[in-house]
Each structure stands twice: as C-alpha cells, then as structure tokens.
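Quick one: this structure, given as structure tokens, is what I'll be asking you about.
Here the complex is missing one protein chain, while the rest keep their positions.
Chain nomenclature is as follows: A, B and C, assigned in order of appearance, with residue numbering initiated at 1 for each chain independently.
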Amino acid sequence: MSTGVRVNDFVIRFSNVNGSGSASANSMFAKALFRMGLPISPKNIFPSNIQGLPTWYEIRVSEKGYLGRREGIDLLIGVNPQTLSEDIASISPGGYFVYDNSKPLYESDIRSDIHYIGIPMMRLSMKHFKKARLQQLFKNIIYVGALAVLLDVDMDVLYGIVDDRFKKKPKLIPSNYEALDIGAQYIRQNYETPLNIRVEKRDLTDGYILVDGNTATALGLLYGGASVAAWYPITPSTSIAKTFESYAKVHRHDKKTGKSNVAIVQAEDELAAIGMVIGASWNGARSFTATSGAGVSLMSEFIGLAYFAEIPVTLINVQRGGPSTGMPTRTQQADLISSMYASHGDTKHVILLPSTPTECFHYAAQCLDLADRLQTVVMMLSDLDIGMNDHFTPAFEWDEDRKYDRGKVLSAQDLDRIETFGRYLDVDGDGIPYRTIPGTHPTKGSYFTRGTSHDEYAKYTEKGDIYVNNVDRLLLKWETAKTLVPKPIFYQNELTSDHGMIFFGSTTYATLEAIDVLQEEVIHIDSMRICAIPFNQEVLSFIDEHKLIFVIEQNRDGQMRSILINELNVDPQKLVSVLNYDGTPITATAIYEQIAAQILVAESIA
Amino acid sequence: MSTGVRVNDFVIRFSNVNGSGSASANSMFAKALFRMGLPISPKNIFPSNIQGLPTWYEIRVSEKGYLGRREGIDLLIGVNPQTLSEDIASISPGGYFVYDNSKPLYESDIRSDIHYIGIPMMRLSMKHFKKARLQQLFKNIIYVGALAVLLDVDMDVLYGIVDDRFKKKPKLIPSNYEALDIGAQYIRQNYETPLNIRVEKRDLTDGYILVDGNTATALGLLYGGASVAAWYPITPSTSIAKTFESYAKVHRHDKKTGKSNVAIVQAEDELAAIGMVIGASWNGARSFTATSGAGVSLMSEFIGLAYFAEIPVTLINVQRGGPSTGMPTRTQQADLISSMYASHGDTKHVILLPSTPTECFHYAAQCLDLADRLQTVVMMLSDLDIGMNDHFTPAFEWDEDRKYDRGKVLSAQDLDRIETFGRYLDVDGDGIPYRTIPGTHPTKGSYFTRGTSHDEYAKYTEKGDIYVNNVDRLLLKWETAKTLVPKPIFYQNELTSDHGMIFFGSTTYATLEAIDVLQEEVIHIDSMRICAIPFNQEVLSFIDEHKLIFVIEQNRDGQMRSILINELNVDPQKLVSVLNYDGTPITATAIYEQIAAQILVAESIA
Amino acid sequence: MSYLKPAFTHPQLQPNRVGYLKKDYEGVISTLCAGCGHDSISAAIVQACYDIDLEPHRLAKLSGIGCSSKTPAYFLSNSHGFNSVHGRMPSIATGANLANKNLIYLGVSGDGDTASIGMGQFVHVIRRNLNMTYIVMNNGCYGLTKGQDSATADHGSINKTGQPNPFQAIDLVGMALELNASFVARSFSGDKSQLVPLIKAALSHQGFSLIDVISPCVTFNNNAGSTKSYDYVREYMQQTAQVDFVPPRKALSVDYDQDQSMEVTLFDGSEILLTKLKPEWDPTDRHSAVNRINNAKANGEILTGLIYINSEAPDLHGLLHTTDTPLNQLQEQDLCPGTTVLESINDSFR
Partner (left out) sequence: MSYLKPAFTHPQLQPNRVGYLKKDYEGVISTLCAGCGHDSISAAIVQACYDIDLEPHRLAKLSGIGCSSKTPAYFLSNSHGFNSVHGRMPSIATGANLANKNLIYLGVSGDGDTASIGMGQFVHVIRRNLNMTYIVMNNGCYGLTKGQDSATADHGSINKTGQPNPFQAIDLVGMALELNASFVARSFSGDKSQLVPLIKAALSHQGFSLIDVISPCVTFNNNAGSTKSYDYVREYMQQTAQVDFVPPRKALSVDYDQDQSMEVTLFDGSEILLTKLKPEWDPTDRHSAVNRINNAKANGEILTGLIYINSEAPDLHGLLHTTDTPLNQLQEQDLCPGTTVLESINDSFR
C-alpha cells in the first residue's frame, strides 16, 4: 500500500465546522510550512453561513512551485463528524486519515487502502484545559502539534509563530506551546514518524510572502493614495474595505491632530457606494469602491454616467459564483462581459486582471492612476480564490520615486494661462480632455457635469454631429488606454508552437503547471497571460502568430473568448475554450486533459 | 428654379415650438395624407423639455412605400422664430418655405433658390378668433388649411378628420372648419396652386393603419393577457403603460362589479417595477414592465434573479440615445449587448426585435407567451423611432383561435397524478422544467424559489456538479428558445448574391429602400431581417451562404454584429458594420453610400 | 403565554381545526448560529400559523438576503417561498399580492435588508398599504456578512469589534408611523408570549403590518455595550400592553376585565385584545402613538407591543379597485378583448 516517500509534494486537507476556531489553527500550520521555506497554496472551502456547517481547508505543498489546486488528498485531518464518511472517501489511495478517536469509527468507514491515525484530540484537550471554550480551541492546536510530528515540521517554527501571534498577549504563549506539545507528544508515543509524505526545509521563500488578495488590494489602494472609500458589505469583497480601514487607522492617522487622512463610508447599498466614489473623484479625491457581481449589476446605471461624463472611478470586483446570488462562497470569472459592457448604450470599460496578491497590490494602485489619467471607470476583476485565500506570492514593492499620476487636471495657474477651457475638448489628440476640480479658480474653469449629451464645453446639446464627435472621441480614448494598461505576460522567449494558450487571473498557477505537463507528455504550447482589457497590440500579435489557441477561463460562456473575438476581430474557429465553472479553482489536470484531448482529436483528423 | 411636378413623393417639415398645440394640427395633416390613400411616414423631432423649445415634425410621402427618413426638405412650414434662419437654410433647392409673414423676414434669410409662401397666420387667427389661447391654437389649423390647398389635399378629408376628432364635442367642429377655410382661402386668393410638389388620391392604404409603436405594444400586452403591469415613467416608454391603462379602463372593466381586471402600479423606481413583475409572474399572473436603457441598467440585478430562478419576465425596452441619460428624445439601437447579457455571472436573455408597430403588437403578446413557456426573461427591444412616431403599418390582427401559452404549469390534478415534483427537473429534455403556482395544492408542489444555487428540487446546494448540471440545462433551454422565437424575414425568393445584408428593427424601411437603390445602381444584395435573439438556424444559414455581409444598426459599437459573431462563431472579417448613431433614424442614402463604397473598394482591390 | 387556555394537554400533537399538526408548519433544520434570535422568531411564526388554523399552502413567505432572510426555509415547508435579492422583498411581495389577493403574504427581512439597501421599497410598500405582514428580524448588524453595524444600530452601541457606532439609528417603527402604516408593532425574539399573538394579529390584519422584532445576533452583536443584546433588551424593554389575538369564531368565549382591556376588530371579524399594562395611549390614534414612542425614545425605553393599528385603511387592491377574482385566475375570455374590438381599434387609427 505504501507509495514511497514523497517530500514536499502533497495535499493535506482539514475538515472542520465553521465558527469553531479551526481557521486560525489551520493557517498557523500553513505558515509553518511557509517558514520551512516551502511554496504552498492554501485554499479555504467554506459555506455561505456563519456557524455550524462543514468547512474545509486545503494546503498544497509543492517544491516545484505548482500552486494551483490539485485533486487528490494525501492526508486529511477530519474533525467534523457530519462529513466523516465523505471525508474518508475523498482520500487518495495510500493516503492518511488523521482523526479524533475519542469516538470509534463505523465499520463502513474503514478503507483498506488508506492509513488511519487516531488521536484522542478532545480527550487530550479536556485533560489539560479547564474552560469549555479553551478545550474547543486547543483541540485544534493539538492536531497542529500532531501534524507537525507526522510531517516532520520543525516544532521551533511553530513556537515561533505562536510567539509572533501573541506578541501583544504573551500570557497566552505557554498554553499554546503546551497544546502543540500535547499533540506532538501523543504522536511520538504512538506512531512511527515521519510519514511517507513529509516536509524538508528548503530555501524557496526568499522574496515571497503569504497573503490573500484582498489584503493586497487594500494595501495597493492605500499606497495608491485613495482617500475616500465607499463600500457595501458583500462576500468576497468585504475584507478589502475592512483591511483598508485597519491599515488606514495606522497609516492615515494624523499624529498631530489625531484626525484621519481618509474617509471611509459604509454606504447604504452599492448604488450609493459608487455614487460617493463618483462624487469624490469629481471633486478631486482618489476614491474607490469594492464589491462583487451583484454590486456591479446595481451600479450599472452609475457606471454609464461615469463613462459618459468622464469621471474617474476605481471599482474592485471580487468575483464569486453567479448568476444572481449564485454561489457566494465559490469562485468564478464570470463577470467579464457584464462588467466590461456594464450600462446601457455604447459603453466599454477598462479592466485589470491580477493573478496574484502581488498583482492585486500593484494593479489596485494602478487603477487609481489609470482612472485619473483616462477619466473613466477602471475595474479590477479579482475573484474569491485570489481575494480570500492566502497565496505564496512575491513580496510587495513600491518604487520610492513613483509619483501618482493625477491625470489632466488644471490648476488655477493653468487656467490663468490658457485661453479657453473646454471640459471635453481633445486638446492633445489622445481622446482625453482636461478637467478642473471645483473650487480651483474664482472665475475660470467651472463647468456643468451631466449624463446627457454635451458639447466640448460641457453644454447640453441634442445635435447629432456633436454627439457623434464626442462618442467617437471616447473610442479614441479607448485606443489610448491600450497603450497604458499592463501588457500581457509571456512564458517563453520566442514563439515556437502552432498552438497557443491564453489565460488570466486565478487560473494562472494551474495553467503553468499544465503547460509543463503538456510539454512533457504531448506538445509544447506557447502561452500568454492577459493582464488587461482593452487588449494591447501584443495580444493581437500573439493570436495572429498561432493557428489554434486555447482560452482558459472559469465561466460557462467563454466570456474572455468572446471579448477577444469582438475586440480583435479574431476568427472564432481559432479560439477554443477550456472551461471550469463549478465554483472550485481549475486544476492543471483539467486543463491538461481538455487540451490534450483537443490536440489528439485534431491530429487524428489531420 | 422649378424642378418639375412631383406627385406623392416629397418631405415636408413643420417647425414649431413645443407645448404650443402644433402637434395636434400636424398629425391632423398627416392623417389627411393617409386618408388620401398614401403611404406616409411622420417623424417627430422634439427636445427633452416640456415647453418653449424648438420641435420639428416631418412627413415623408412616398407612393412607392419608402417609409424611412429621407434627407432633403421639399417644403417647410416655419412658425418658430427662434429657428427661422436654420429652418430656411435646411430647405432643398427648389423647395418651399411657408411662413407667417405677419412679421417681415430678414434680408439674410432670403435665398434665391427656394420659393417663399408668406401667410399672415397669426393676423388671420386674431381677426377671426377672440381668446388668446384659441388664437394660438387655430393659427396651427390655419396653416393646415393653407397647406391643403398648396398640396392639393382634399378639404373634405380634413373636415372628416375634424368630425372624427370632435365626435364627443361637436360644438368645436365649426370653428375648426372655419380655421381650415381661412388658411385655404388665403392661399387660393394669393397663390397659384397646387405647387409642383403635390398629392393625388391613391388606393394604397387598404389594410394599413397609422399608429405608433408604443400604442401597438400596449395593445399587444392587453391582447396577450397581461394582468399586472408595473412601471416607472421614462421617455420614450412612458406611453406604453399609459396607453395600456387607458385601454384597460375600457376592456378590463368588469361591467357587473365595476371593478378592474387588471392591476397597474406606477412603481417607485425601475428596481421595484421589475420586482413586482417577478413577484406577479411567480404567482401566476401575466405581467410586464416597460422602460428604457437606464431602467434596464437598474434592473440588472433582478434580471439575473429571474434568469437563474427561472421566472417569466416580459420587459419592454424602448431604446433611446445613450450612454447614461444621453439623448432622451433621440433614437438608437444601442442597448443590445447590455440588455442581452444583463446581470453578473453567465446570463443571456431572449430578445425580440420588432420593426413596425404591427410587430410591436404581435411581439408584445408573444413575449408573454414566450416568457411563460421558457420561464425566463424575454425582452422586446423597440426604440424611440418605432415607439413614439406614427407609422404606416399593417392593421392589427388577432387569430380568434389563438390560445395563450401558459407554459409548463402544474395544476392540482397534475400534482396528484405525478410522483415527484422537482421544480428544476428537466422532465422533457428541452431544458424547461415544470413549475407550480403558490396555493395550487394543499400538500404538494410547494418549493423554495431562490437566487442561490439549487438542485433539481430547488434545495440550496454548494455542490459544483449539481450547479454545473443546472446552468448547462439553462443552455439547453437557450437552444430550445431558438426553435420558439420568431424566424428571420427574407426579402428574396432565393439567395443569388455573394453579398448579404442583415438588419433589424427600425432600420428596416431605410434598408429596404437602399436595397432597391443598390440593385438599380450597383448590385443585387440578398437581405435578411433578424427578429429575435437567440438566432435560429436560418440566421446561421444565411450567413454561411454569403461571402460578405453588411450589418446595419444604429449604435456606435456594432453591437448586433458582435452578438452574431459570438453566438454563431462567425468570422468577424465577414461582417461589415453599417452604422448610424447620431440619434436620428438612418436614411436609405446613408446605407446606400456606406455599402456602395465598400463594394467598390472591394472590387477595385479584386 | 396565551390567555386562551387550551382544553387539552399537548396541543402541538393535536391537529388544529384545519387538520394540520404543528410539525406541518415547520421547515428544514436551521443553519443559523445556536442561540440566534432569528430561530426564536421562526418558532413563533410556526406557533402563530398553527394557532390561527392557517392552511400552509395559503401562505406565501418571502424574504431578501441575510441570515434573517434565510429563515423562511426554516418554517412552513408546505408553503411556497421566495428568497429574492437583497432589500427587494417588498416589490416581489407587491407583485405576488397583486397576482393573487387571496393568499396571505408573510415577508421576512433583516435590518440591513430593510433599513439600508431596502429603505426605498420599505417606504413604498407601506405607502401602498400592501396587505402583508412584514417582520424585521432586527439585530442592529449585518449578520451574514460578519457583523458590520446596520442603520438600526443605536448611536454609541458597541459591536463585537469594540467600536461604538457614531451614526444615529433609523427607527423602523418611527418610520412606519410617520408613513401612516396601518399596523405597527415592536417585539423581542425572546418574548414569545408577546410575539406569537402579534404575529397572529398581523397575519389577520387587512393591510400592511410591520413587526420590528429585536433579535440578537449572538455571534456579532450580543456583547456588553450592544443595545441589541439579549441582556440589554431584557433590561430596557417596556411592554406596552399585553396583546392577545382572538380569531373570529372564538370571540365570544373570552372573558376580559373590560376596564383594563381594549379590543380592535379586524377585517375578518377576529379581534386583537390589548390588556393595558401601561394604558397611556390609544393605539388606534396615530398622534398618541407617535407621542408615546417619542417619549419612550427620550427615556431610553424600548417600547414593545402593538403600537398603532388602523383597520379601516383600504389596502392596495382596494386602492386599485381590482376585481374579486384573483388576477392570476382570470381566463383568456376575461383578458383578451377579441377580434371585433380589435377591428374598431384598427379603425380608430385610420
């Protein structure tokens, strides 16, 4: 039954009940692996519920740095009686089931092809700790200690994490140590360790951090200079505003006056949230809102106003499973079309597509710059997987010399200098007009902002030709945007294949792994990651240079494929969808299999 | 300067001030032309304003039945001093300017290439009528009488219209006669008549009526059996609800009880309006809302709910100029993408595209059937041009034997018969499940409707495979929809050209005229009018059988072209946009010129 | 606690007059946090519906989004339910009610769902006097999104994060009174003896009934310093009057102390009996109700019970003069004006 020793390459899963405090224990274990110098990829699978329902936490350890989700569980810690049977059934043959043997297992839950490691977690906890609440909490720490020994994690690393975590409440340190030791000790006394799956220290985390995308986004917005935030709670975006707030409490606190250099408003709904952003941006403050699909739907009318009246808007959409309320705690990339073309009439919006928390940080800051520069709606489309899971990701960097790009804003001096100010005059030929901020100048530069058709001087008009000039200028601005948004990323030095692969956002890790597998087992495929819409020239060239291109995305309708076809006039026959839309992150295997099948079919025909 | 006699083929334009009562006089003149047996096409060009701003009314008379807008004004009645100069400038060489010469013209307004016909309208009116209000109103009738003589319209026809109009207030008839006569008399005494442009009686109106699309839509909804209407005022859709209400007052009035067989609610906004429709449909009443683009944007979230929870919704979108508040009194077809893909997540919606009031009538009724049959959102996209202008259109017909299709609704007896009821079970393999109406059965058939992911029995689930089955079924339903929506209309018996033309909705008249001109002057082009999305097989075949296809539409971004490419996987190179988006209806000339240019270029290359 | 002492010992195991057991009014097992106030309200709904002999299929239950809005799954499984989108239950209820005036409509919402995103629809459903019962499970926070303050959180109230709320609270009862709602009550999830009869009365009231029920969120807003915690509400709650509800057929069998009580007769002949524990105002007089509620606010009391009732105001169907047959039961012959009429309509356009 043994499958040989597997070092630094396995998936372990924790099966818990939500609201029971397991999240903190599990993430402690993940951090320990990280501090062992290993690339890891934790994923939280949780219900749309507060307390009492099953929740899972999965950690993939991959020395090779494969950070996508992988099917197949090598070790499962099962402490949720509700899901015991299905948990046991989910373990890969040869894998391990670690469980609380305070109660015996049913006969039917005994599989001959996996190992059972029973630990009387609750009994041990009750023996050592008095209060019921603590017994519950420390049970979790006990299994962390046990796991450490089973997988050969350095106990000192765990102690170190405890030290860091309770820096401000040092009294809690000894009991946490104790709980860890109880678990460790029990294993040492009762089992042979380490298991065949195990970790060894490496040095692969230099320059990396372990952080979730929403935290990164919040920090990006903070560094990018947002001073007005308006939002309405909605999973999975809520933590952006909340994290922004908590960092702002420290870093936007005016020490002299004790006052705040930021205004954060929990709006009454998403319509109000984006309205506030539009008002603040119009009035010259950097401003953002963060929401998910339902929020964007509600914001549609206002998005059209911002597009047409040319007001900077930074909108973060952390996508979840749709349509409607859908699967609020699952991940998808299914808001591309509805976000990009949001609002009635001829509209299209700039979209940035981060694939890691590090990119969330940079793109969030860049959204604020681009919105100011382009005077339009700039959306960042992240998703639940990026946003709410911790990721192994490059540390954040900020160029000391970087300056905010506030775009074409006229100062009082500018106004004194120029002869005529036309709010919607295309002075520079790039489709982007100049704007003024209310209050700038006593007599010059005031204008009337409106969602109705207007001339170059912001005056209302119903004249067809003036309208056409104006909306054609917006298309020119769209062209300008192509030169400003992040360029695609390529994963080869030169293009050598007839086949290409296009992907974006959270499918990246799985795709990169699939590329390796395909290369080994089938064929080399060139690949390109799209980072923004509108597509720049590089995207078109890549498509032009391949005969068949796989477009990997996490939605039913192949939305990115549609947008590529529309925006670039690509022949649809050339673009083949590789999809996953069941709410879980796509795996390398799924990508590999879909592509391999297509290629083999194509070859068999040819 | 004379250009020869032109019978039944000219454009006349009235230049008025809005709120001055001219609308009624002008439409009286239009009706007279109609009663002369002539195809006509009146268009109202009005500001987003209630009183005091310039407004124009244009009538094209075309014995050939060309009913699109045509550039070039042959006769202009100018009674708005604000726009006198621009009005005079707008007349085609050889044309006529009919004006109130109570005040002299400026020297600069004298053109040598047009005829001036001065009539002291106000003076005549003041001479004959006492009250200031009446003087104002009858001034308009006076110019109608004058025009009649100038163009050789039968005065008896006009008297007949007066008779009909004041059937319930016969006292007003003589003074209207008088006003007509004053104008007629003045012309007879002072000018040589008829002019070179003139009308002659014909017999071309049999089976036709003169009606606007919104009235037709309201009647379609009435005939289609809508019993709950919820709406919020917005130009250009408001008159649908208002007209529905006024017909319902008569035709949904229970004579016995004096009570009403319909409930019409002016909602507090568009979100509430569609919510009410969803609630009513869920509860088994036929229901609709009518709005314009901004309303659809606001309805986005709810549209996704109806899509995912599979609730019939009939939504009429009378499109106007976008984006945002845009040009509220101008016409466009620019809500295709935003309507079809409305709401976050993977969604798409059925769209019907009427091109005449007659089709508005039929499609509106059919929307109610389709919504019930498909249990989804069915939108009819009309536009300001169709909706608010009178059109020369086939009379309404209703098949006595036609039965409402209420779709798959289970009765109490049905429920007693079947073993298990699963709200989202695909029993028939067409993707359409069965539903029950609340209150149907004491113990069977109740279920829980939700916008969250659900299994076949409407229970909440977060299971990926169940979710996938469910949304895949929605795609199957989309396939079924293709067999139910109206098929395209073809304008030739067999396809003979390499070139095709695709169009829809209000561009139809102009396109048909352009086809004739192209045929005469350049080339024969096959043509197809699309009547619905999703596209049925016939649409695909037409595209397959042509090398180059022109897609005519009234928006900037070629939205129908995009949808065709996306939905049918057509090579974008094959579809060439012919666009007009300045807010006015497209002209045959514009279509002809764009297409001719393309073909000549293509030929010069070939 | 009910004044109507049952003659038998285990009423819940007995079918009620329409033949249903109490368990026929239950729903699926709740997934809310143990101790959540909302579960007690669900139980009160079950009890009330059983008590008034409501046939489950004659009720439609509707909600928005939130922990509170999940509860319709946890009661009355034999009724049709509709868990719609956030804050928009009132419009769904309006449409449903217009389609069939003969069902009973029970809407459930949260304070986030109602007082924030749903404020517009809340105001307008009151204005239309829609015949429905609207229960707000009011915990002063957004439970499902993890405890943010809602617009009903009191000024200075402290939630689990320890931050005092800087904003003033919206008082839904005050709003409903200002908007002339026809039935306005406040209650507490922990006071079943008051809540059950209030729900019974509300379901029988012909018109819009608001019951704003304080319903503590044990996970995010039940700490010291919160004004929506169990402890706080128990301490500051004032019962206005002991409420009881008497269905039509039982009206004669009850014996009250006439001096101490007041009756309000409802549309269907049932009665609400108010035993005046604090008989300082007349709940059928809006001015006096407004005054009383303002005084309570000024004194920091949480006034509960039936605060205002007007059983005369016409509901939306009355305002629209709709026919007696539910609109969803009208047939083609009632709806389609036919071809002859169409010909004359055509003629009017010639």
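Convention: a contact is a pair of C-beta atoms (placed from the backbone, for glycine too) under 8 Å apart; a residue touches a chain by one contact, two chains touch by 3 or more.
The structure displayed is predicted, hence computed values, not measured ones.
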item: Touching the absent chain when the full complex is considered, from A:Val265, A:Leu568 or A:Ala602; value: A:Val265
item: Residue, one of A:Gln51, A:Ser446 or A:Asn469, that touches the chain absent here; value: A:Ser446
item: Among B:Glu268, B:Glu359, B:Asp430 or B:Asp526, the residue in touch with the chain that has been omitted; value: B:Glu268
item: Contact residue for the chain not shown (choose from B:Pro93, B:Pro174, B:Gly207 or B:Pro233); value: B:Pro233
item: For subunit A, the residues touching the chain missing from this view; value: 34-35, 205, 209-211, 215, 219, 222-223, 225, 227-228, 230, 247, 251-252, 254, 257-265, 267-269, 271-287, 301-302, 305, 395-398, 400, 403-404, 436-443, 446-452, 460
item: Hidden partner chain, residues of subunit B it touches; value: 19, 47-53, 232-235, 238, 266, 268-270, 294, 324-325
item: Touch list for subunit C against the chain that is not drawn; value: 116-120, 123-124, 127-129, 151, 166-168, 170-171, 174-175, 177-180, 287, 290-291, 294, 298, 319-320
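Here is the rule we use: only the chains that are shown with their structure count from here on.
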item: Mean-CA-position distance for subunit C and subunit B (Å); value: 44
item: Per-residue overlap in subunit C, given as positions that touch at least 2 other chains; value: 85
item: Touching two or more other chains - residue numbers and ranges from subunit B; value: 301, 305, 450-452
